[in-house]
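These notes concern the structure reproduced below.
All protein chains of the complex are present and in place, except for one that has been dropped.
This part shows subunit A:
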Amino acid sequence: MSFDVRVARVVKRFPSGAHVLTAIDDLSFDVPAGAAVAITGPSGSGKSTLLHLIGALEPADAGTITVGPLELTTLHRRQLPDYRRRIGFVFQRYHLLSALTVLDNVVAPTLPYRNPRDPTNRARELLDAVGLAGRERALPAELSGGEQQRVAIARALIGDPGLLLADEPTGNLGAATGAQILDLLLQLRRERGMTILLATHEQHIAARCDRLIRLGGGRVVEDLNLTDGEDPALTLRRVGGLRL
């Protein structure tokens, strides 16, 4: 099951010394269920903040965000953990728990809850799916950046999320590794039918999504549909002509 996402007139500000920095400024867009959307824009354009707001990791100052049947701004704080376990979040800096093994990191989100099935098997399947079979007992410090990101993706998928939010999932990786990660995400989307919102500033990553939303100064400056039957090479060129 995948979630649609509706962002309506959302505002997010941060205090910055004596000033207030507006990270998201009256932002609105809709994403249908099952879509893969690239959120692009220069540094400071609000990409990460947008994903944090949709992931309920931070509250919006104004506007509404609706994910599937849930309107996030109306959720009580006690409902937020349940929402978070039903979506997946991949951080740019992985944020793995350094003391835990790869397997334990993947299982970690399920631990506070009663699970009808043993989540360990599911975690092994996911690690297999992300190409880390056999590395279950390794510690994060023993993995490369790409491998750590794969663990983070597996962890994000352990709850069979209807929405996957990925913040620069390939930002710290080489081109080849980044491509592999993206392949993995798109493959998982196909298999599980989840919605993906992916923040990136890499052209070749954005070009492989269904849609591209470019942010600037916290607002949508361009919203492109990339699935109109266009040749991927052409799409890449077209996207490349844009200033991501």
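Please note the rule applied: contacts are C-beta pairs under 8 Å (C-beta built on N, C-alpha and C of every residue); 3 or more make two chains touch, one makes a residue touch a chain; residues count from 1.
Criterion: contacts and distances are computed from a predicted model.
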**Prompt:** The complex lacks one chain in this depiction; which UniProt name from "NADH-quinone oxidoreductase subunit N", "ABC3 transporter permease C-terminal domain-containing protein", "Probable glycine dehydrogenase (decarboxylating) subunit 1" or "AzlD domain-containing protein" does that chain carry?
**Reply:** "ABC3 transporter permease C-terminal domain-containing protein"
**Complete:** Of the candidates A:104, A:147, A:168 or A:210, the residue in contact with the absent chain is A:104
**Asked** When the complex is taken as a whole, what residues of subunit A touch the one chain not shown?
**Response** 14-18, 52, 55-59, 77-78, 80-86, 89, 91, 95-101, 104, 108-109, 111-113, 139, 141, 155-156, 159
